[in-house]
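I'd like to ask some things about the structure below.
Complex shown without one protein chain; remaining protein chains in place.
So, chain A:
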Amino acid sequence: MAEVKVKKETNLSDATEVENRIKQLCQQFPHGITDQVIQNDMPQLEPQQRAMAINKLLSLGQLDLLRNSSGLLYRMKDVQSASKMKGSDNQEKLVYQVIEDAGNKGIWSRDIRFKSNLPLTEINKILKNLESKKLIKAVKSVAASKKKVYMLYNLQPDRSVTGGAWYSDQDFESEFVEVLNQQCFKFLQSKAELARDSKQSPMVQRNSSFATSHEVWKYISELGISKVDLSMDDIETILNTLIYDGKVEMTVIAAKEGTVGSVDGQMKLYRGVNPVIQPTGLVRTPCGLCPVFDDCHEGGEISPSNCIYMTEWLDF
């Protein structure tokens, strides 16, 4: 009898063997393997067996199915996440994936429906389920207060959703903004007064009354009136409101890259200014402020002769 080469054949009909082999391949190629790779490794595997093994692994939640430009990819699934999804069915997994893809901007329930092609009732059930498992959370958007976006539980919502530093729980914090407004103005005003009292040449006076946005930011941070960390951009929006109040003016100068506080080679300088006129003559009379000015004429119900605002003003 001739020597029979005993091929150490893996028992290909054993499904678990196939699955294990595929899993090993996945671990070898963490980016994912294509059908081609599996075929190269186990040429004798028939397509149906391969498909069965892959499906089994997918249903067990140990493989991730992805699609790329050249075809289907199979990737090893993270053990932790695999444990999370235990007990969930495919639909939930699909929804979870869609939400995960939305990152920290969150996704609206209608958009989930479009992406997953599931009916609305199903979506709602799944969302409730996932929420109770503490896998996702709903965040109210500041733009439209009735709209809820869903994102993964442990993600920080993006600024555009929560509104940034000025909103706490979807409420615009006007008092906080007011306080910051006044503090910035006081800082700039005292700087301007110091400069004026220094009695130096006018150019030096004016230059020393300027404060860069960085200086103001540092002052506000050191004051410690803000619970939230404010960035320099936030401070600049506050300073802009002071400009619109007519109390502050701004110039931009070119600054060397690398100087503290410069952005793109520019620095913004702010300084407190005085108003250019006193309150004008018209508003010193009751007519200038009268809410029924347009209804007033001689001989009517409201007329200068019987105007109660004038009477009060005259007796003041």
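Here is the rule we use: contacts are C-beta pairs under 8 Å (C-beta built on N, C-alpha and C of every residue); 3 or more make two chains touch, one makes a residue touch a chain; residues count from 1.
In this text, contacts and distances are computed from a predicted model.
Asks: Given the choices "DNA-directed RNA polymerase III subunit RPC3", "Tryptophan--tRNA ligase, cytoplasmic", "Vacuolar cation/proton exchanger" or "D-isomer specific 2-hydroxyacid dehydrogenase, NAD-binding protein", state the protein name listed in UniProt for the chain not shown.
Replies: Checked against "DNA-directed RNA polymerase III subunit RPC3", "Tryptophan--tRNA ligase, cytoplasmic", "Vacuolar cation/proton exchanger" or "D-isomer specific 2-hydroxyacid dehydrogenase, NAD-binding protein": the hidden chain maps to "DNA-directed RNA polymerase III subunit RPC3".
Asks: Can you say which of A:Gln49, A:Gln91, A:Asn104 or A:Thr241 touches the chain missing from this structure?
Replies: A:Thr241
Asks: Against the chain that's been left off, what residues of chain A make contact? List them.
Replies: 166, 172, 174, 177, 181, 196, 201-203, 206, 237-238, 240-241, 244-246, 249, 251, 273-285, 287-289, 293, 296, 298, 303-305, 307, 310, 313-315
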